[in-house]
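Note that this complex is displayed minus one protein chain, with the remaining chains in position.
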Amino acid sequence: MTGNPVRFCGLQLEHRIINASGTFDPIAASRAFGNDVITSLPFSAFVSKTVTVEPRQGNPPPRLWELPSGMMNSIGLPNKGLVRWVEEDLPILSRMKIPLIANVMGFERDQFSTLVEALGGKAEISALELNVSCPNVETGTIIGSDPFECGQLVSAMRLLTDSPLIVKITPNASDPAAVAISAEAAGADAISLINTVRGLALDPVSRRPWLGGRTGGISGPAIRAASLAQVDAVCSQVKIPVIAMGGVSSGKDAADLIDCGATLVAVGTENFRDPMAAERIRTELESISLVP
Amino acid sequence: MTGNPVRFCGLQLEHRIINASGTFDPIAASRAFGNDVITSLPFSAFVSKTVTVEPRQGNPPPRLWELPSGMMNSIGLPNKGLVRWVEEDLPILSRMKIPLIANVMGFERDQFSTLVEALGGKAEISALELNVSCPNVETGTIIGSDPFECGQLVSAMRLLTDSPLIVKITPNASDPAAVAISAEAAGADAISLINTVRGLALDPVSRRPWLGGRTGGISGPAIRAASLAQVDAVCSQVKIPVIAMGGVSSGKDAADLIDCGATLVAVGTENFRDPMAAERIRTELESISLVP
Amino acid sequence: MSPTSDRPIAPFGRRAVPVDSVRRIGPYTLIEITDLAAPTAKAGQFHMLATESNWGGTSGGRPFLARAISFISSNGEGRFGFLLHTVGPGTERLADVNVGDNLLVVGPLGNGFSDPSEQLRPILIGGGIGAAPVLAMADQLTAAGRDYEVILGFRDASHAELASERPNCRVVTDDGSTGRHGTVLDELQILIDSLEPSQQVELLACGPPGMLEAVRTFASAEGLEAQLALETPMACGYGACFGCVVPTKSGYVRACVDGPVFMASQLDRVFADGPL
Partner (left out) sequence: MSPTSDRPIAPFGRRAVPVDSVRRIGPYTLIEITDLAAPTAKAGQFHMLATESNWGGTSGGRPFLARAISFISSNGEGRFGFLLHTVGPGTERLADVNVGDNLLVVGPLGNGFSDPSEQLRPILIGGGIGAAPVLAMADQLTAAGRDYEVILGFRDASHAELASERPNCRVVTDDGSTGRHGTVLDELQILIDSLEPSQQVELLACGPPGMLEAVRTFASAEGLEAQLALETPMACGYGACFGCVVPTKSGYVRACVDGPVFMASQLDRVFADGPL
């Protein structure tokens, strides 16, 4: 049943498994595994790594720290910036046989507007995912953890595009469901969660923070149960579809999220352990009968 | 150096390792391991399981779910209630050779008052730990995740007792440091964190929530990095001492928390795997030279 | 609450104990350790067991907690046998040990079976892996010079291989592939019918919840004493976590310190783990 096509924001997707933003780069993968990768991704839609208006180098290394049953990263959203991403990457990504979802983030409202206006209209892009894990530069609040701020942003973006708007919320919030409700009310077409959980690790030798960005984001199985609770809470409060992620490494994990109400499931960290993890997860998922 | 006595809220403690509330029961342990346990606990102070005004049965079983590198519980604060705890347990616990910290929780302000008034004056009790993970029954907000609510509660309790007041805050908050700052401003003597992280697990067979309490609290190494980030954030914002906990299973883990500014470190889930874990952790900690 | 209070006192803390022997018995694995720090234990008590190495890696970060395992044999001098039925990552890892590997051991824990009163003839009933504490109790009764009966129920002949390790067990199987075709309750009825009417009995049982509930109902209907050894997931095994509670007539009680053996009369029904 889950192998059957599924509708999501007006798109007809072949199955329920997509990638989590920032955890698969088809262009780099094609250098390692050959050009066929671009047209044979194990996902039913592809979500880009976060694109920002300006190019970003990302955080200084080290950027990785391994955890019990997971990892922590402080990548810092390196990307080419809007202009070069559209010029250089978009033409390659548009060769994929699956819909492309562009994940974008601004450090202020205007930057979000620039991104949404530039990408919302593009034929190669099927939907926009707003990464709202950034602080509002004026108020200091993390937009994604404050229902009001998040609603404001989504309302403003809603006026700028007819493209489906997916809002990716952060787990580092007192009440993620309240943020999702606010995003829905402001016109979001879907919610995606969870982003990484804030964490810290010290260098065993110097006893100072290990990661170049000081704190990092936890991902992988260590956050799976927390993700399921948040997805469950959000799905029970909003009517729009939900893309669920967080530690998915098996069909059972995906089935849990779908049973809690998710429409799509995104695979993140598990891609690192196996570039074809999504294919295995989809196959395992198909053998599990979901709650009707 | 860490083997040396440490001052905490006016108490002189032999070392920095205590237990986390609800993860060690000296009375039950003495049935399993003999009466000497009461006087030979591996902690430098003992924190009771949460005491409420009324007796509580706790949540229906199942109450446990194992996670990758951790566990989830929905115990539901079973306890004898204030009166029987004072009558039956307190005389036994006062035989311990270490200070007793009573952890209390109310479902409304008045209940907290009752508990603080009843226990604050007792000679056997060296400090009170307020577990503020409960919702405010009027506003629905979780007191421990809302700086204003938490401050209000602490202000009110501060008027009722001279006993040291430790506020145990929840990790399920957008900004735990803001809650800690507010508790400090309201007169708290120490902050303790983190409580368990909200999670959910589905029964692989029935596909419904496994735990009798539906959601549960995640503990153990899976939350260690998240705990360290929150402890670091809180310690950099408050001047009062901090009791840090969350996934501590080695001296290295304890040292990390102390290097981030914690005064005491509490061992929780690791007690389950080894009743004497705290002794091993303390010994390991003593062999690590902390940042001066 | 506990049937007995003269329980052995376990060493405080966890210790590493090497595995002496590993043997397959049908689908089960029998591992033996010599734990010189352990007191003489009572049948029906259990240990919390983990392996020192590779605990946690087999199946995505699990097992994490130690696993409660009753002993099937003990020689009073620290030698304990544990019978494993592999149902998940914990029992799989335990059953995968080699001679010389270290187990991490806490215990013996829990109350154990009470000695049946002299006037009553003990009937021991084990279902599947529940045979382990029952056979330990059989040894204990033998050592005490008591007479008793043992009924063991298994899924099939392969599982029932365990019974051939011990003399004089009455064996039933679900599929009739060996022993009598039927349930332990059928056999219990046959056994009781065969006893002199004046012979009073006491039941001591361990097995799956459905079997224990059937024993409880039977005992209650017939007015028999019955001790039931329950199994429920445990995090600590020594009363620290309150995770192992079972519903009794006097509310939720911790199976690890107030059990795992309960008088049938303490229970309204036998709790089966899983969502209610």
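Some notes on this structure:
Per-chain numbering from 1; labels A, B and C assigned in written order.
Keep this in mind: a residue touches a chain if its C-beta (ideal position, glycine included) is under 8 Å from a C-beta of that chain, and two chains touch if they have at least 3 such contacts.
Keep in mind it's a predicted model, so treat the numbers as computed, not measured.
Note on the chain not shown: across the whole complex it touches A, B, C. Shown as candidates are C:Phe12, C:Trp55, C:Phe218 or C:Tyr252; the residue that touches the absent chain is C:Trp55.
Listed by residue number, the positions of subunit A touching the unshown chain are 22-25, 27-29, 31-34, 36-37, 40, 49, 57-58, 60-64, 66-71, 73, 75, 78, 203, 205-206, 208-212, 220-222, 269, 271-277, 279. Residues of subunit C that touch the chain left out of view are 53-58, 60-61, 64, 93.
The omitted chain makes contact with subunit B at the following residues, 68-69, 221-222, 249-250.
Methods note: only the chains that are shown with their structure count from here on.
Taking the mean of each chain's C-alpha atoms, the chain closest to the overall C-alpha centroid is B.
Farthest from subunit C, judged by the mean position of CA atoms in each chain, is A.
Between the Cα centres of subunit A and subunit B there is a gap of 34 Å. In subunit B, the residues that reach two or more other chains under the touch definition are 67-70, 208, 221-222. Shown for subunit C are the residues in touch with two or more other chains, namely 60-61.
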